[in-house]
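I am attaching a structure below and will ask some questions about it afterwards.
One protein chain omitted, others in place.
The block that comes next holds chain A.
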Amino acid sequence: MYLDGSPITDTSAPDVPLEKRWDERKFRAKLVNPANRRKHRVIVVGTGLAGGSAGATLAEQGYHVVQFCFQDSPRRAHSVAAQGGINAAKNYRNDGDSVYRLFYDTVKGGDFRSRESNVYRLAQISGQIIDQAVAQGVPFAREYGGLLDTRSFGGVQVQRTFYARGQTGQQLLIGAYQALSRQIDAGTVELHARTEMLDLIVVDGRARGIVARDLITGEITTHLADAVVLATGGYGNVFYLSTNAMGSNATAIWRAHKRGAYFANPCFTQIHPTCIPRSGEHQSKLTLMSESLRNDGRIWVPKRQGDTRPPGEIPEHERDYYLERLYPSFGNLVPRDIASRAAKNQCDAGYGVGPGGFGVYLDFADAIKRLGRPAIEARYGNLFDMYQRITAEDPYQVPMRIYPAIHYTMGGLWVDYDLQSTIPGLFVIGEANFSDHGANRLGASALMQGLADGYFVLPPTLNDYLGGTRLEPVDSGNVQVKAVETEVRQRIERLLTIKGKRSVDSFHRELGLLMWDYCGMSRNREGLSKALERVPELRAEFWRDVRIPGGAGELNQELEKANRVADFLELAELMLIDALEREESCGGHFREEHQTPEGEARRDDEHFSYVAVWEYGDQPVLHREELTFEHVHPTQRSYT
C-alpha cells in the first residue's frame, strides 16, 4: 500500500531557545535590496486571509505580485465566512494570558501533533495581527470606553478572542482585500480573477510558475515567476458536504504534490460541533454556527431515548446536559473534537433530536433569562437570524439544533519553518499547509494562522529565498513549461470526450458519503479498508462515465467541477491510507481501536509522535518527521 521512506526534518528553524527562534531567523534571513525587488515576480494563488495578506504585503515591499483567485473578486474567498473570532495574546483582560499560555493552549489543543517552533511563533505574532487589522479599519467589537472587547472560546480559560459580531472572518478579509486593492491600483499587484490554477511548473527542481485556466474564456495560460505561493485553503470538500464554500478545492495543492511537494497528515480533519443539521437529500452544503455560541448556550438531549416531545415540553429533570455532566470544569466550552464526538455518541445511542435523530439542542433559554434578549441579540444576533432563515425555527423561542460537520483540514502540503515546501521556491501558507494545528485546532486559531503567515511570516522568508538563490531566466518556450501546459490541455480534452452518463455531482456525492462514513469522525480498520477498495473503482468509473456538457472555450461550470472532483478522487485515497497507517486516536481523528475505557481518544506518543509526510509515487512513500516537545510535555488531554 505504501513504502517506507527516509525521515524528514525541518532544518530552517534556528537551533536557539524557543522564544528567540523567530527573531534569530529574521535576523539571519537574507535581504533583497528594495530597488531589486520590483525585478522579481511572485505568484500568489488564492486571496483569502493568507493569500490576500501575503499579496498586499509583498507588493508593499516592492515585489511584482501576480495574484489569482477563481472567484469573481478577491473579496469572496472563503475566509469571509469565518464567524467567531481571532485569538491574540494581548492580555487586555489581565486574566493571566501571555504568549507562552497561547502557545501552550494551542499545542495542547492540537493534541501534540504540531510543531512547537511554529506554534510559538504564531503566538508571538498574534498581538501584531490585531494591531494591523485595527490600523486598517477592521471594526472589531468595542467596549463603551472605546477599547476592544474580547470573549472566550472553546478549549480555553482566558478571554483572548477578538471579534466583530459573528462576522470576524468577513471583516478581517475585507481588511486584507482593501490592502490588496490599494496595491492593485498602484500597479504592483496584477490580479487575475476568475482564473484557476490547474498545475505547477517546476523547472530544474524549482517552482517557477503555474498553468491556469481563464474560467470565462477557457483560455489556458502560463504564468512564470521567481517563486510561487499557494494560499488555496483546505480540502474539506472531499467530503462533499462540509462547511466549505462550494468552490473550495484541493487542485492546486494536489497538483503541486504530484510535482514533488510532500503532503502531510492528510487524514487530519477537523469536525466542528455546531453546524445546522442537514434537512434532506438535496443538501448542497452545511452551515456552521459559530462556536462562540457555546459561551452562552447549553447543550442537552432528552434523558429518554427517542423522546419526540417538543423541547419546551421536556422538563428540566428530564434533560441531560451531557457536556456539563461529563466535563465539569470546561462544560459546554470543551474543545471541538470532544464536543463533536460527544454529540455523535449521544445521537448514535438514540438520544438525538430532530429529523433522523441527527441533532442535539443548543439552548439559550437560561442566557436570555440571565442577560436579557437584547444582550444575546448584540452578541449573536446575526447567527440567530441565519439559523432562523435556514430552519424556519426561532432560536430565541426554541433551542437550536446542532450536529457535527467537516470544517477545517489540518493536513496539507508539508512546509518547513520558512513555510517552504519540499519544492524549492514553492511556499504554502494558511490552511493549505499542515504546520500549526496538529491533529485538532482550537477555535479562533485559523484566522490567526492565515494572517500570521501572510502578513508576517512569509515576507521575510521569501526575501531569504529570493536573496539567496540564483535564478536562471525561464521563458514560455522552455521544454518543461510546455510539457505542463500540454498535460493540462490534454486532461481537459480527455474529460470532455468521455461523454458518459453520470453527472460530476453524483460522483462527488458518492465519494463524500464514503469518506464521511469511513474516514470521518471515527474510523476503524475495516471501514477504511472497505473505502480503499471502493475509491479506486469510483475513480475508474469517473474517467469512464462522467458527463460534462459544453466545451472548453467558454464558461463551463461542470468542467470546473470535474477538474476538482478528479483530484478529490485521488486525494481521498491518500487520506484513507494515512488514516489506516495512524494506529492511534488524537484530536479530531478517532480510531475506534484506540480508546480509553471511558471512550476518550487514546494517543500513542511512543509510536506516533510524528508528522506523516507523503511523497507521491505509484505507491506513496511515507517519510516521518519526529516531533519533539521540549516545553509542553505531552499528557493525556483532560477537560474534566
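We adopt the following convention: contacts are C-beta pairs under 8 Å (C-beta built on N, C-alpha and C of every residue); 3 or more make two chains touch, one makes a residue touch a chain; residues count from 1.
Convention: contacts and distances are computed from a predicted model.
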* To do: Out of "Monooxygenase", "Succinate dehydrogenase / fumarate reductase iron-sulfur subunit", "Fe-S-binding domain-containing protein" or "Branched-chain amino acid transport system permease protein", flag the one the UniProt entry gives for the chain missing from this complex.
  => "Succinate dehydrogenase / fumarate reductase iron-sulfur subunit"
* If the hidden chain were put back, which of A:Trp22, A:Phe68 or A:Tyr92 would touch it? -> A:Tyr92
* Asked: Of the residues A:Asn87, A:Thr106, A:Thr161 or A:Ser181, which one touches the chain left out of the display?
  -> A:Ser181
* Asked: Which of A:Phe427, A:Phe456 or A:Tyr518 touches the chain that is not shown?
  -> A:Phe456
* Quick one: which of A:Ala29, A:Val80 or A:Ile429 touches the chain that's been left out? -> A:Val80
* Structure fact -> Had the left-out chain been drawn, it would touch chain A at residues 53, 56-57, 60, 71-76, 78, 80-81, 90, 92, 128, 130-137, 139-148, 164-165, 167, 170-171, 174, 177-179, 181-182, 184-185, 193, 216, 245-247, 279-280, 282-285, 287-288, 386, 389-390, 392, 455-456, 459, 503, 505-506, 547, 549-550, 554-555, 557-558
